[in-house]
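Next up is a structure, given as structure tokens.
One chain of protein is taken out of this complex; the other chains stay put.
What follows is subunit A.
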Amino acid sequence: MDLLLAAAQVALAPAALVAVLAGCLLGVVFGAIPGLTFTVAMALVVPMSFSMETAPAIGLLLGTYIGGMTGGSVSAILLGIPGTPSAAATVLDGYQLTRRGKASLALGTAVVASAFGGIVSLIIMVVSVDMVARLALRFGPAETFGLLVFGLSTICGLAQKSLIKGLIAGVLGLMVMTIGIDEMEGAQRLTFGTVVLQQGVSLLVAMIALFAVPHVIDAFVQHYAGERKPQEVADVRAELPSIRDILRDFWLMLRCALLGTGIGAIPGTGGPIAAFLAYAHARKSSKRPERFGKGEMAGVVAPETANNAVTGGAMIPLLSLGIPGDPATAILLSGLLIHGLIPGPMLFIQNPGEIYQIYLAIIVAYVAVVAIQLLGIRFFVQVLRVPAHLLAVAVIVMCAYGAFAIRNSVFDVVSVAVLGGMAYGLMRVGIPLTPIILGLVLGPAIERDFRTAMILSEGDPSVFVASVPGAVFLGLAALVVGAQLLRSIRATLSARRTEEKRRASVTPSE
């Protein structure tokens, strides 16, 4: 208790509070602007944190991380362009809600769900860090492969009208990520003998290209073709969700928070996978699954709760085992190291005070994020008043800058243009873009875990079903795919039958 009070004194000191607040603000802004991601924001603040005291430094980094995670939903909902890969699932229903004039309601719900997910995951982390870490250890490459394949199977649910087109999209995503150096064998793939292609396509670059560029092209085409769209977003009132609205989805939020924490705790997974699995779960458990994709609030609540729960979940392996789960936690790790905090089992013994400071900083960050976002909603929604073609200019500039900032590479800016142009073409022929992002996110991890598992088992494929989690996840994936196949076959058959019936009923009268 004394330790907690001492930690509170340090973590709640003015300097530390200001640092958390500044981090949150920066994170929200970077997350909210399409093209800029919070990974870039974190890379910017790390050098600043070097010269700060430990508590403000931790606060600044955690604030940026958490602010960015929640900020990603803002542009996902308002513009249909996710601010981070984790917010890609939020676009599906969030953007539809904006088109129906419920932007502020969706934003408010998203931030509350985010904070809920984050706090629940923090509580789980505090209570059971050791147990969860030990469970996460049992998730080896084979088990993770099963989980990722299960995640990939949610493509079936995202494919909307045509399963084939959904699969085409998913495979395209998987293929794009094979470009570059294969980290395991050091082999060059699809580099055409050049050095620039060795770096491959960055996930963030691909995401910017897929979501932002088609929007921009579309806005220009509509403006210059003189197609006057009916005023889609007439209502930009700042309407906040009531407590009752939020409580309606309480159990869904709780389930998604647990799911997000669990996935966050497994190294090599992360926010996007959790968000898509949560979205699929929300749809499956909903009484009206047909309304998903058309502006269902549960379709915003589920991914936002889950991707923020990942923040707490990812802290478990980071702090207790010293392994960063994703690029953002890797940056966090270097920030901790420079202040003499070496994550791992000894951290809890040698620096218990700092651990409490981290917990408190997370709580403060979530309070700050809710305050910033609820206050900010009335400003955010004003973006919708800007004519689409003018907004598109701003978006394209930010995207070019954001793509460059990821690794200071002009190649990435060119990639955004090329991939974005291709994405627009795919959109025009009715290929859904969301499965592509799923392929992009999961592709490298699936490949890596499959190969590692096969190397470890010395080429014996039974390793994938040898453990309970592996078998369960692969079984679930098979079930999802099988059910979807059956459904689409049945739909085709019944369509053919009604066609025949119609013809049969038509013939006699002729």
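Just so it is clear, contacts are C-beta pairs under 8 Å (C-beta built on N, C-alpha and C of every residue); 3 or more make two chains touch, one makes a residue touch a chain; residues count from 1.
Rule of thumb we're sticking to: contacts and distances are computed from a predicted model.
UniProt lists the omitted chain of the complex under the protein name "Tripartite-type tricarboxylate transporter receptor subunit TctC" (options: "Tripartite-type tricarboxylate transporter receptor subunit TctC", "NADH-quinone oxidoreductase subunit N", "ATP-binding cassette domain-containing protein" or "Transcriptional regulatory protein YycF"). From the options A:G101, A:P289, A:G322 or A:P469, the residue with contact to the chain not on display is A:G322. Note that of A:G59, A:G80, A:G94 or A:G180, the residue touching the chain absent from this view is A:G180. Touch with the chain omitted from the figure is made, among A:V196, A:L240 or A:L254, by A:V196. Residues 43, 46-47, 50-51, 137-138, 140-141, 180-186, 188, 195-196, 198-200, 267-268, 317, 321-324, 327, 330, 333-334, 337-347, 349, 407-409, 448, 452, 455-456, 458 of subunit A touch the missing chain (whole complex, contact as defined above).
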